[in-house]
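This is the structure I have questions about; it appears just below.
Just one protein chain is left out here, and the rest sit where they should.
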Amino acid sequence: MCSEKATSKFKQLRRSYGFDEVAIVPGDITINPEQTNTDFQIGDFTFPIPIVTSAMDSVVDVNFAILLGKLGGLAVLNLDGIQARYENPAEILAEIARTPDAEVTALMQKVYTEPVKENLVGDRVRAIKKAGVVCAISLIPASTKRLSPVVAEAGADILVVQSTVTSARHISRSYRGLIFSEMLKQIPMPIIVGNCVSYSACLELMRTGISGVLVGVGPGAACTSRQVLGLGVPQITATIDCAAARDEYHRETGKYVPIITDGGFHKGGDVCKAVAAGADAVMLGSNLAQAKEAPGLGYHWGMSHPHPALPRGTRIKVGTTGTLERILLGPTSITDGSQNLVGALRTAMGFCGAATIREMHEAEMVIAPAITTEGKYWQMAQRH
Amino acid sequence: MCSEKATSKFKQLRRSYGFDEVAIVPGDITINPEQTNTDFQIGDFTFPIPIVTSAMDSVVDVNFAILLGKLGGLAVLNLDGIQARYENPAEILAEIARTPDAEVTALMQKVYTEPVKENLVGDRVRAIKKAGVVCAISLIPASTKRLSPVVAEAGADILVVQSTVTSARHISRSYRGLIFSEMLKQIPMPIIVGNCVSYSACLELMRTGISGVLVGVGPGAACTSRQVLGLGVPQITATIDCAAARDEYHRETGKYVPIITDGGFHKGGDVCKAVAAGADAVMLGSNLAQAKEAPGLGYHWGMSHPHPALPRGTRIKVGTTGTLERILLGPTSITDGSQNLVGALRTAMGFCGAATIREMHEAEMVIAPAITTEGKYWQMAQRH
Amino acid sequence: MCSEKATSKFKQLRRSYGFDEVAIVPGDITINPEQTNTDFQIGDFTFPIPIVTSAMDSVVDVNFAILLGKLGGLAVLNLDGIQARYENPAEILAEIARTPDAEVTALMQKVYTEPVKENLVGDRVRAIKKAGVVCAISLIPASTKRLSPVVAEAGADILVVQSTVTSARHISRSYRGLIFSEMLKQIPMPIIVGNCVSYSACLELMRTGISGVLVGVGPGAACTSRQVLGLGVPQITATIDCAAARDEYHRETGKYVPIITDGGFHKGGDVCKAVAAGADAVMLGSNLAQAKEAPGLGYHWGMSHPHPALPRGTRIKVGTTGTLERILLGPTSITDGSQNLVGALRTAMGFCGAATIREMHEAEMVIAPAITTEGKYWQMAQRH
Partner (left out) sequence: MCSEKATSKFKQLRRSYGFDEVAIVPGDITINPEQTNTDFQIGDFTFPIPIVTSAMDSVVDVNFAILLGKLGGLAVLNLDGIQARYENPAEILAEIARTPDAEVTALMQKVYTEPVKENLVGDRVRAIKKAGVVCAISLIPASTKRLSPVVAEAGADILVVQSTVTSARHISRSYRGLIFSEMLKQIPMPIIVGNCVSYSACLELMRTGISGVLVGVGPGAACTSRQVLGLGVPQITATIDCAAARDEYHRETGKYVPIITDGGFHKGGDVCKAVAAGADAVMLGSNLAQAKEAPGLGYHWGMSHPHPALPRGTRIKVGTTGTLERILLGPTSITDGSQNLVGALRTAMGFCGAATIREMHEAEMVIAPAITTEGKYWQMAQRH
């Protein structure tokens, strides 16, 4: 106390936590994993599995969106990317996949100078809708005004508007920023907005009337935002803070606006930790790019929301590890948590006695640092 | 204070500690190691050394159980494993030991499809009892109801029922969970149950009337439970919390139910730390698999309580480092703490002035992180 | 509370933080980076970009000082170095650059035995002034009295007096220390003094009437001061403490004396963090030695304030990575934060809604440790 008062003239720093620094405590009651319910909702749409894709060309095309929709998750199609620029995107994607490393940056730069075409934007949306699944699409802020009527007319269900940091109030002399409350009047569909990381920024975004918030800015120490700008909040703290905003907004208005933790995932268990910290769903990229059905053909590139300091187009080989169904629902013989993500979540919920995602938000968590030393003779003893 | 109130709308995280993060402080009084008493009790049975084995095929067979019993510890024979499936388990164990790495998984899968035989279950128990030592056996929850009458009739003394996370209340629509209070009426022997890690879960388990609790879920950052499910509590905190439950239950009822810390051990000193944190005994696996008399013949495999996400049967070469007696009681010239475990515990108790395990529970501990940098010129100076 | 009282007879340690341990939290309002203002002031001089150079021979010569001045920053010319010892310093610098590693120490020792010449001191100052930019020069304490009239007469604008640790009160029997208040009466120019790291030392220095304070002693665990003397404070805490002193002095006197964080920078984002912690500007060395225009020709050596325990002259190859303009203002395709430093600062300020450096001092920061584990399948997911 005394020391706190004595130091009050100094800037105060709050401790924050990332995935690697926490763990979930099993509950006093346990429940059969089969009896858990992992539903989450955006507006009036309900999704049985709380997995949302990053809006990346290497992850989502029309087929992938339909497949994930049928499995119960939500794919977000990037309408600023290859799918909206080329009549035959598969051809371009195959070319990217077969181009040697030394030439791929030049190819990428060429590929993304082709303009976005409004007719393709409409076609993609209609193709997904025709399959009977919910269609979510992503637009960059600069083209939101122009393209959102097109996607609305084509029948898109959910709009995702994403940039590195999004606030409800943006100050600019040179252009008029997105005013979400205005946008919501013009566009007759739920909007997911992001990214943000703090209680107050998240609460302000929710008060504009949007239907979902993406959580995550510079989540890891190795993130570009953290390295270049010094900016970021580890994901457990960001999720806890935004979950508190969601709960406050729920108390205020009776409306429950889900938060989706986006980025910072290292291990399979991190999905469980995000949900225990308060996430209603998680947004995944590279893990899904490893699916047999992913359009990247074993490669992954692009940022969900690039900014000028970041050159676009670094292509990374992630390989193909299994079908999307196996990655999400198993069965698997891989024990690193990269497959059967939903099964792992159900098991963790079972061990915490949580029948629903919102009950899982109540699970106890501890701070449990990741650092361990290796012991030669004792290594097996810790394997459970 | 103020800051705590201000943040009370946010989920709170409690700091937890593992073995590597703490150390024991020597006492104001010291005592000769020879004068310390390391007894612990399960029901009416007293064991002079507080070492319990993991119920693993590579660690315990009838001979090992008799040997450890005579040395003063408690071996737990796994009656869901090779000993209960094969008339001549030594033959199978030798086959596993001589099979090349590439073929061993296939062999394991075959070995464990052979059914458990009730007559072998009875034979094993009788063989141990005939040698005059306490007989503890482990059953998986699914076969507990069927086999516990058999083991009781054969004369088993202690039953161990173990799964990754055990709670006193399990919810299931598809099957009726184990109700420990009912089981205790049917089975006339002390039951050790686990695993759990929290104060409340441990207290609830004790209130069912069981005679011992195994402590440990995902103790280390590299544990599968922690990586895949995000679940776990470092062992010092888990032990401190369950010890508090034991003490509370003791205050409430006058009954002292021991807790046994299971897993997470890296170094020999971790056994001392577990006891100082409140453990009445420790459960060891791979370290004992290195004994000359271990049935695994220098190999170790299997989990004490596998779950579906974990493929069974990874075989690890641990080697044979000495007799069981040397590992437990010395003498030894090895300084990494993997031998003379009980001698090390007695020495630590002596330095803390603790004449008994329960006095050792009162030893002061400090948080003392494991991270150190290496100093070229100074390295020797720290060697005591 | 109780525990604090109970331990009050023990020496208390305050937790301190370095760059790697903290991160900046985005604000509730965002602002266009183009609308941010990064001005800082020394005395009556205003600099549009808050970058000050270390006074090192490998970083600053007359041309570099003019160039940086025109770009908006402040170069500090070392008048104890090569520029003040040789008529034609470029010749010496080229010789250092082309000398093999094995011979360079001997060369360095020879180079720095040539005496400083008063006429060259004057010439260098006049050359910089002739170009119309602000001229800051550095003198070592021992020659301050002798040379400060010379530089004043030549028209220098700002004097930098720097040693490892500087206090307002130095006790010596053998020589009379610098009394800054006396010096200020004799020398008609703003003086920047350093280095210091604590609230009270900084406040005392400001009360002598000086115009700027350099912050930083042994900032990193690998610093020589820290390793040899055990001395140092991590830069975030040092900056926060000295910023509090500046604010206190401002409240007391109405005078705003800027603080300049010097040293400890690892990544580009650290500049943003220093400013968010309270710095008005940052002092950079090796990063600027990489500029095409740097006199070190791709090499870097020397300390801004060597002390006897440190042998002078270790030459390190840093390479040439781009023009000074590109390093400071971009554009860049390098994503490690070593280029476009001012652009990164503006972007960070934009994300925090800070229109000025002093508004950026109000940005929220969190403690967010740098340690992370690498996840094979999940690595891309964290890249934003």
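Note that the chains take the letters A, B and C in the order they are written out, and that residue 1 is the start of every chain.
As a working rule, contacts are C-beta pairs under 8 Å (C-beta built on N, C-alpha and C of every residue); 3 or more make two chains touch, one makes a residue touch a chain.
Since this is a predicted model, take the numbers as computed values, not measurements.
**Student:** Among the chains present in the display, which ones are touched by the chain that isn't there?
**Tutor:** B, C
**Student:** Considering the complete complex, identify which of B:N88, B:T113 or B:S333 is in touch with the unshown chain.
**Tutor:** With B:N88, B:T113 or B:S333 as choices, the missing chain is touched by B:S333.
**Student:** Of the residues B:P190, B:G278 or B:P295, I need the one that contacts the missing chain.
**Tutor:** Of the candidates B:P190, B:G278 or B:P295, B:G278 is in touch with the missing chain.
**Student:** Identify the residue among B:A152, B:I316 or B:A370 that touches the chain left out of the display.
**Tutor:** B:A370
**Student:** Which residues does subunit C use to touch the chain missing from this display?
**Tutor:** Subunit C touches the missing chain through residues 1-3, 9-11, 13-16, 18, 20-21, 54, 164-174, 196-198, 200-201, 204, 216-234, 237, 263-267, 270, 284-287, 289-290, 300, 303-311, 316, 318, 321, 336, 338, 370-371.
**Student:** List the subunit B residues touching the unshown chain?
**Tutor:** Residues of subunit B in touch with the missing chain: 1, 4, 12, 17, 19-20, 22-32, 34-35, 199, 236, 240-241, 243-244, 247-248, 267-273, 276-278, 330, 332-333, 335-337, 340, 343-344, 347-348, 351-353, 361, 364-384.
Quick note on the criterion: only the chains that are shown with their structure count from here on.
**Student:** Given the touch definition stated above, what is the smallest step count connecting subunit B to subunit C?
**Tutor:** The fewest steps needed to get from subunit B to subunit C is 2.
**Student:** Tell me the angle, as a multiple of 5 degrees, of the rotation that maps subunit A onto subunit C over the C-alpha atoms.
**Tutor:** Superposing the C-alpha atoms of subunit A on subunit C needs a rotation of 90 degrees.
**Student:** Determine whether subunit A and subunit B, two copies of the same sequence, contact each other through the same residue numbers or different ones, counting it as same when over half of the numbers at the interface appear on both sides.
**Tutor:** different
**Student:** Return the distance between the CA-based centres of subunit B and subunit C, expressed in whole Å.
**Tutor:** So the centre of subunit B lies 56 Å away from the centre of subunit C.
**Student:** Compute the distance, rounded to whole Å, between the mean C-alpha positions of subunit A and subunit B.
**Tutor:** Averaging C-alpha atoms per chain gives centres 40 Å apart.
**Student:** Enumerate the residues of subunit B that touch no fewer than two other chains.
**Tutor:** Where subunit B meets two or more other chains at a single residue, that happens at 221.
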